[in-house]
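Here the complex is missing a single protein chain, while all its other protein chains stay put.
Now for chain A:
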């Protein structure tokens, strides 16, 4: 396990927790350290406990663990909520002048640093900077050069003028100096810096960036947690490339606008979360049957209904695989890391256009809202390829007309793929409809044509399976008798869990699957293993069902549906217990 350091700031929603946490994460990243962040937040704007956690190391970090070394507590509740993660020697920074913190309870074995955050901030120019004072104090505790914090403050406040930046730097310095002057002790933390340059971003941002890189120019959406950030990212950026974002009146409108834009030839996308997916279901069928390329991004949160809007879950797999009436092909892609959110978004657009069908691109809340550092080369823009599939122009349209010169947008072909003509193309005039249709796109109830069109649409899936590398990502010991399979954001926690397991002498093979449909055939892998454990954040094991269905073999299920993502150490423990037999046939515990 890389030598890591775990830091958090917690308080009430409205205390500026998020931006303070982000500044610290950025300071670490700018110091050439790897960072992984996570947020505990409730579905409210003001009041209520909220925390921003940062795990950092010189090696890449891809998960959270149950451990906190330094905690900035703006409320007593912050300490209470995190007691389990605090340990002997953990440092708690608080403001004893704050009325609610005067009788603060710091457990004996921990170090409490009472720093007058508010008064020091006032000395520096305003009480609003008290969190920055706390950041300065944290620098002192962790022996972290304050220049790096200054660089992050510059980035955060640069727009607001040099005076504001200066004041914040002063505030930070006051926090650091206060600790040095009043607490003459070694805390035992040392945050070494490197010369590396990393970028720090979350999954929603990676999806937005992938969309622009992948040629998406039209986005219509309706705000919903945790998908809104995709829209916020694209707004103000997509215009630079001739694109546009519309905030529609609801999800029904959003998907229909996106459909219209796609028919006009734009690479087009909408993003939403579970409740929005339900609303889009009717049009989803139209997208599929009119063979329109569209990327529908579902950033999953806890369901059903409005569930727990700010909590993690991977519960919408069935809705995406089977949602909508009738039978229509669709692809479901599930990036497994934040970087993959970028790559899979680019791929989603290519697949949608090559196979002319709707592609669900699904991230989960954990991927969407947490940030991770990467070397910038991870997002290699030169490697982005754009494949538009079978689009005809004025020269080629003739190949796809019938003997009366009518264009055939639903031509029956061997590979199931028909031609596309964008409006404005002379000779490509045609109508599309949600009704069953013939090759010209005209309504039909002819039994033969119905069967031919259904078969044609499903042939695209077979074609894609033959042409595309729908493979799993493989980790660990290829010969291990224990096979762990997961999808979505669990990859990071599992990869780090493998390090813990190895320390206990347990080797596993791990397959992380980014393609839900079509998906790789794992029959041989499952058959070769003695134990197969399916890890996912839902109660019923929706992905496990699929694997059992594909391989005709029972697998063990390791589920979590309390709204909190898997942590690496927790996951390692539960896998070890399952292998030892204690947790065997373990009830799907929360």
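Rule of thumb we're sticking to: a contact is a pair of C-beta atoms (placed from the backbone, for glycine too) under 8 Å apart; a residue touches a chain by one contact, two chains touch by 3 or more; residues count from 1.
We adopt the following convention: contacts and distances are computed from a predicted model.
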**Study point:** Chain not displayed: protein name in its UniProt record ("2-oxoacid:ferredoxin oxidoreductase subunit beta", "Glutamyl-tRNA(Gln) amidotransferase subunit D", "Helix-turn-helix domain-containing protein" or "PTS mannose transporter subunit IID")
**Key:** "2-oxoacid:ferredoxin oxidoreductase subunit beta"
Check your understanding: Of A:37, A:62, A:228 or A:290, which sits in contact with the chain we cannot see?
Key -> A:290
Check your understanding: Of A:248, A:412 or A:577, which residue touches the hidden chain?
Key -> A:248
Exercise for review: Check each of A:52, A:157 or A:379 against the chain that is not shown and name the one that touches it.
Suggested key: A:379
Study note, to complete from the structure: Touch assignment to the omitted chain, from A:191, A:262 or A:277, lands on A:262
Review point. From the list A:175, A:215, A:416 or A:476, which touches the chain that is not on show?
Key: A:215
Point to revise | Absent-chain interface as seen on chain A, which is shown | key: 29-30, 197-201, 205, 209, 212-215, 217-218, 220, 237, 239, 241-244, 246, 248-250, 252-254, 256-268, 282-283, 286, 290, 376, 379, 381-382, 384-386, 422-435, 442-443
